[in-house]
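Here's the structure, in structure tokens; my notes come after.
Note that one protein chain of the assembly has been removed; the remaining protein chains are unaltered in position.
Here is chain A:
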Amino acid sequence: MKLFVSDGNPHCVKVLAVLEFTGVKCDVKHVNHEERVVPYLSRPALPALLLPSGTHLFSPNSICQYLIELNGQESSDIVNQWLEWEATELQPAVMHALHMVVLQGKGAETPRVLQGPLSYLDQSLSQRTTLFLTAEMVSVADVVLWAALYPILSDSSLVSGNQTLQLWFERVGMLAACVSAAQTVLQGKGLKAESLKTYLQRQPTTHHGQGQVQGRGTQPCNSPEGDDDDDDCVLSEEEIQSAAVTWGKGLTDLPMVPERQHPILPQEGKRNVLVTSALPYVNNVPHLGNIIGCVLSADVFARYGRLRGWNVLYVCGTDEYGTATENKAREEGLTAQQICDKYHAVHASIYQWFQVDFDFFGRTTTKKQTEIAQNIFWRLHERGFLLEDIVEQLRCEACQRFLADRFVEGTCPFCSYPEARGDQCDKCGKLINAVELREPTCKVCSQTPVVQSSKHLFLDLPKLEAELEQWLERSTGSGDWTANAKQITRSWVRDGLKPRCITRDLKWGTPVPHPDFSDKVFYVWFDAPIGYLSITANYTDQWEKWWKNPQQVELYNFMAKDNVPFHSVVFPCSLLGAQDNYTLVNHLVATEYLNYEDTKFSKSRGVGVFGDMAKDTGIPSDVWRFYLLYLRPEGQDSAFSWVDMATKNNSELLNNLGNFINRAGMFVSKFFESCVPAMALQQEDKRLLAQVGWELKQYINLMDRVKIRDALKCILNISRHGNQYIQVNEPWKKIKGDETDRQRSGTVTGVSVNVACLLSVMLQPYMPTVSHTIRQQLNAPPSVTGTLLQGTGNFVCSLPAGHHIGTVSPLFQKLESEQIESLKKRFGGQQPEEEEEAKPKPKTTAQPDVNAQPDVNAQPATTPASDPAAQTAVNGADAERARELTLAVAEQAEKVRTLKGQKAEKTVIGAEVTKLLELKKQLSLAEGKDPEPVLTKGKKNAQPATTPASDPAAQTAVNGADAERARELTLAVAEQGEKVRTLKGQKAEKTVIGAEVTKLLELKKQLSLAEGKNPEPVLTKGKKK
């Protein structure tokens, strides 16, 4: 039997205490928090007990019960009851409290969280006559509850009162088993244990309590929407007031971020951050997966770091040596160097289009590369870290050359995968020596290669292993390594390191300087990472200030997970062995894979979008960046999907983010002559400031740990809060009211436009152009970019009353379903390109504005009368019919408006609306558009083409029926909510309440639609609660 525990994990206190308490014999193994001990659970679960039968127990309380049972004690109803209470009531509260105290430093609020369960326990204890919870003797329930409370109650400052509870806690805490368990796991330090902090940081952020302010999207799935009390209750008065104080500080007393001046060099007293992205291989055009995996992710982080005022250097470049280049050169009749020149330019232009802001984008085929690689080589050689050996290599007689790893394919000797490459198997991930492949074939000519011997040099990894492990321990312990990076590295080291060949029989590479190996070049994986150094050396002569300066420099490596071993094991060994004080990686950030529409990207099959094609789609670079980052494969694989891209663009960018920023700006320019009005903050405004401030802190917290995708959600949460705030306060109505109302309208507008300004800064790493556009529109002072993200985040008033804003215009454009369908076809690889080209394209011509004005959101999708492009695109009878229908639609729409204005009967209006919709559908058909766009089909908020709410023109919601309707609905929802509460208060019949709740939900849904928001997704359907 074996018990797995991890330091700092409070759940381990109880099992260790019970283990010692029972005296059961069992091995205890200390592992990392991320160790996945239980094979079938996708998240690490500790503690875990491995039973002799091979079964795992992973729930702490069941482990405790089992140990007690082994000891011959039966558990009783009352013990069960306490254990269940501990797991369901106490534990969530304790975890919430620990998060607040240890991670957020909000000790003052723990009583609020813990009060319920603690006083329940205190009362239960007072009502008993026994010394302990269930009897005169200590039971497993006492130990489990004690252990759960230990971190909190050991700090007497956090909780007061509850006398009986305190006495009981001290009584149980005197058990030797408890003392020693607390010592083992938390070093007896309780809350102050550093290991506890580390543990809590690794917990998913959606854990109990943490996400409460986020509201939408993190609500428990089976809490009915009917009786949610909004997020209001979670922010404390203290937080709200302090947000208001921060706001009042303004921009003045905050430091500016200096302009970038090249060459950027490490500076004393600064955080010096060196960012690299895996070097893309020159001969392939990168696909979206490559782009998100390294260059784009690193770009977001580098941009963020600059905003934070760190001294950041971001370098990257093309990896150019190797046989693939030689071959390509032969194919195209050019020299290898010419091929590299050509494709280096292709790469550079792709990244430029994606706005990847390298400080330097270099290449590996340079003099500096040769110099530095040979220098490292000689140092390794002098220090005895290189071995000579005879190698058997595959040589293709037909092609007359030794075959590089990537030119051999065969059956994997480990897992029998038939398409294993010569260096690594894609299936099992194991590294392979090409000669070990079963049934090898030459990938160029499909002949079977023969084995030939030749003398090679090896890096003696086993000799460096001890030093490597020491360094790994330090680096992974203190840095932000992604879980997959740690896991891959660990499994490599665990399997034992073997000497690795660093030379190859090729021409196109860095020559090996040793006279005995003069016809050889360095193996690409010895050579390529040195590219980081040589590229920096080409950027500045003082490159060693970055690369031989681990004391001052923090190194971040970005890559996809297949690259991990070379950056965490092989390359560090080269640098450690060279003994030249090299800067080694501190933070290794690896992504999982991005798939394309549930298949793999494949250049040869034409499947997927490749870097050079993205711009031909007419979709702006910023939107590409947004979507790729939104689905960044962080923690698990993800898949690019066209339909999803359109949905995210339309729902998140257009209806949420763009809508909010645009409304805020429009109010200022329309109602206040482009001059930010005076703001007199009320409680509600301060609450918004606190909510936004909280999201900002989360954003910084996540970004600091390179959780790029998660941080993006914070931005979207802020604009959701903002939209709600505007919707509730209706500045467009109040502006027409009396003096008080007008002032109120001014405050809401002023606060909103400041939130928009904050968003522009938070967006900068993700969508640089949009961010810049917003700041231009708001005429934001240049200092905002540097100041709002300092420290833990300062949401200050950066556009004070009297500030003049510029011209406001919409930021995003709707992606239409037909456009998406055609893109999907074009990149789907199902049809040959010619066939696609030959087809007429009525659909794309119907909306030429997409390409013509990529930055203007002026697509009047629902007002067909103003859509001349659509009309010219259809010919003959259809065009005639379309004209007729256009008129009919306009007429009918007018009728509906009039009826609404007259406050006609709902049924009457309803009937007319139905007619209107029908007409619109016919019109769409006549124009050759798909009336029911596929991308929204099945969703409740469907029909962006017909519901006015999602019409970009109606985005501002200032005008017309929409806002009116939303206001009506808001009232109706409030009324209905009141009714439900009253019924509940009167303890009315369940069926009666149920019926009213259903009505309430329906109203809320309609309100969401009217506000252009996604109503809650379908998951709550069929809930019994």
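Everything below uses one rule, namely that a contact is a pair of C-beta atoms (placed from the backbone, for glycine too) under 8 Å apart; a residue touches a chain by one contact, two chains touch by 3 or more; residues count from 1.
Note that contacts and distances are computed from a predicted model.
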Name per UniProt, for the chain absent here [options: "Ribosomal RNA processing 7 homolog A", "Eukaryotic translation elongation factor 1 epsilon-1", "MICOS complex subunit MIC13" or "Exosome complex component RRP40"]: "Eukaryotic translation elongation factor 1 epsilon-1"
Options A:3, A:63 or A:336, residue touching the unrepresented chain: A:63
Touch criterion as defined above, residue of A:27, A:77, A:331 or A:739 at the omitted chain: A:77
In chain A, positions touching the absent partner: 39-43, 51, 53, 55, 57-59, 61-63, 65-66, 69-70, 77-78, 80-81, 83-85, 87-89, 91, 206, 211, 217-223, 598, 639, 1017-1019, 1021-1025
